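Missing here is one protein chain; the remaining ones are kept as they sit in the complex.
Chain naming follows the written order as A, B and C, and within any one chain the residues start at number 1.
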């Protein structure tokens, strides 16, 4: 099976490449719909199965849920009959999971045992020692944990996870800066979009013209996941990065896009010019791999006084580009900045798809 | 002239007390209207003059602006003719200033020289060494700077200022905790209401469903004003509190109320129980003075997981109570919390009026 | 049992009056909470029982739901244990029902049969021929249907209903104008608040920065209920008013208050001055009864170009005053105007309480 990248238009190969069949678990939800839209015309993957809860299985996709995204309704898959989340009926070489934590904990191992490589947006297995928690641009080598995972668990397939949406956005700034200068202490205060709570999610009577200064479980995820992602793979295990991280997570009346105000203390304080250069010249681990979902630049530095703003900037790079603004000295930590990213793309569906593209490029998809 | 507090209903004094005449400068704006509403039925003060820009002077109050507050339109003063901001026409023993910075810098000294005690919400003189920057519950003794000010500037009156709205809210938590345990480092990330920008203020095309991660000049004000307020009056001058403070200020789609996520590092780390007790048992400098505008409690500690919220909680204590929630350990600083306050009352009009009540109680009003 | 109105302060009766015990069905919801707050310090009624679904019964009120209103949490009843909606345990002379339609259809008759007079905000019985559908200011005499109802159904108690929230607001304009000039055709396009959908109600992902041009069942309710309310009680039955009514109902991102754009055609076209006079000089059926919840004026005519506005004006008269603005000629119908009212007070909780006050004043409460 050959997985070529799309060639330039004037030199198309004579024989079309074969796409890898994929399954989406939890296809009816907010993130599931984004998986379907991303995969509907993906150059490497082909949507084989859409799976949903027992309540929806057996119905046509268009019957089982309301399509909430722009563009063609149901990405053209409105007539496709939903299957139950059962590997006996819906296994594919690649499986994308938009399941809730509890369902993920139960069902993802069944698919992994059945030989599927599961790319999961759920938090269930993220912090397991043998499960890769990936941001391909930052820790592509952690994919190597799959070997350990298969050995330990006796799976032919496996589980690969992407971080919580807020972690994913924070790492857009923290990742390149830590790599360049070694962060010691990080304080992150998020202003998170409503879409992060799924659908129906936050009632409008709570959300409108308000701030809700609490998101269940979120702060702990950010504080622990970031250290694993920035950790070093050493002898088959991750040594977590020795960074103290504090997160405060807030819900604000924004539709898409998490904005995070970040303070950073480094071992030796770099200048602002050095920090900006570290972001602007960052070379991701995925450079040269031509991954379809990877944005042109992992992180963009903005110089306007009042950007990035979620409503105006969140869709850059197909929702996969991270944006840093207001990089400036901090009287307490040394440096502070604002980072913005798309919580249901860079922080969910797009993240899983990019992970799968990396796994495919690295030969982990059988 | 006697300024008695309102006596209980069943023992009213035979002779009514005489109220102090007051002037409001900048009466047509968002904060000016709040001054007028607060003063319309104040037990100690009586609205004598409303002043506005040359463009509005000579018009009736109701003609010159739209009333934007709840309750009786123009607080019953809709027919009052606006005067220019000129002490020759509009001097009173007490003057409240809702002027913009530039106008304040020019006009407030004229009133002070004319013998008026000016209570200013403007930033123009806040950081001058001889000008009190007051939160009466926290640094009532700083009012003593007035003696120095009068001597140095040769004024019969004077200028007393209240802090920037974000500083005022931050101090609701920081003030009592610093007094009890000595804060060393503070990081504050604000989510600020639209009313803070005045009227017309932020265009709806910018504000709706968005975060604007920048408010001009705001971060510097918070970082400097807080140290002065928490400073010690020593030999006629303020020794600033040795606290490193970092502020990041954001505009969010909220109508009233600034919410601030705060991290705090102390010299020796107190327990969460100790910190909570320091807030809950805080005795303000104003205790026992019976100031009309002072809330029952300066700061209230909330225990719900997701409070305080601006839309639901901002009006507590007539907008003068500060609320702290989510007090918890911080992996970086030791402690973190959320504090909420009313930006145009505790952070503006109510603050100035409370300052004037303190000055009256302490005998500074002639 | 004596039910006196509160006497003027200087002539208090020597013996305190006895309040009527009341029960609230569905106390945990958005409307139920408003019932509790209105009844907590009502001069005629005393909260005896709070009832809720089997899931909540047995819990303390504060445990079973989040309080979503301003003012004291749970109106001081947070510790009260919720009962099931069962007349064997929770009967009172007066019962207020904030139940959903299906529950109302099943449970309200049980309370009516047990001798309770049920004041229902549900739609279940509104259009039954023997059930009063009341706006006390407009059709107080329809209460007389209770005699028929008791005879037909063999109930000792009975059911009295208030209209749908949008009908209630529309009638603020239509009622007085129809009484004065006889409306023939009415077109009403509503812009309805989110609170009308209850809690959790409309997801924020649907509501924010959007219009939803559909509210299930709403248009039919407005078109039929208004004709019954404006009908004539004749020989024990209601002859519906011969008005053609068209409603178009939309949800907009507003928290409280339904705004309705109305066109009106009369038999003979009155002048705008005549229409304004009909509103301004309207004498409600409740005049002189001193009902506690009745606003000073049933409907107020506003003359500003851009009022009424829901966020600014909805709380007038404790949410019970209706407001008409922009009365002007219509090139098609003759007249057009905007009417605003509080959907969960004038259109729900306040409406039921006012109905009960009328019934009490008219001697229908035993």
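By definition in this document, contacts are C-beta pairs under 8 Å (C-beta built on N, C-alpha and C of every residue); 3 or more make two chains touch, one makes a residue touch a chain.
Treat the numbers as computed from the prediction; the structure is a model and nothing was measured.
In the complete complex, the residue from C:154, C:331 or C:363 that touches the missing chain is C:331.
The chain that is not drawn here is touched, among residues C:25, C:82, C:122 or C:191, by C:191. If you put the hidden chain back, the residue from C:148, C:180 or C:212 that touches it is C:212. In the complete complex, the hidden chain is touched by one of B:36, B:174 or B:194, namely B:194. Residues of chain A in touch with the missing chain: 68, 70, 208-209, 312, 315. Within the entire complex, the positions of chain C that touch the omitted partner chain are 185-187, 189, 191, 208-214, 216, 223, 244-246, 248, 250, 252-255, 259, 261, 263, 305-312, 325-326, 330-333, 336, 338. As for the chain not pictured, it touches chain B at residues 30, 68, 194-195, 199-209, 253, 255.
The rule is short, and it goes like this: only the chains that are shown with their structure count from here on.
Relative to the centroid of all protein Cα atoms, the closest per-chain Cα centroid is that of B.
Centres computed as Cα averages put chain A at a distance of 49 Å from chain C.
Shown for chain C are the residues that touch two or more other chains, namely 68, 208-209.
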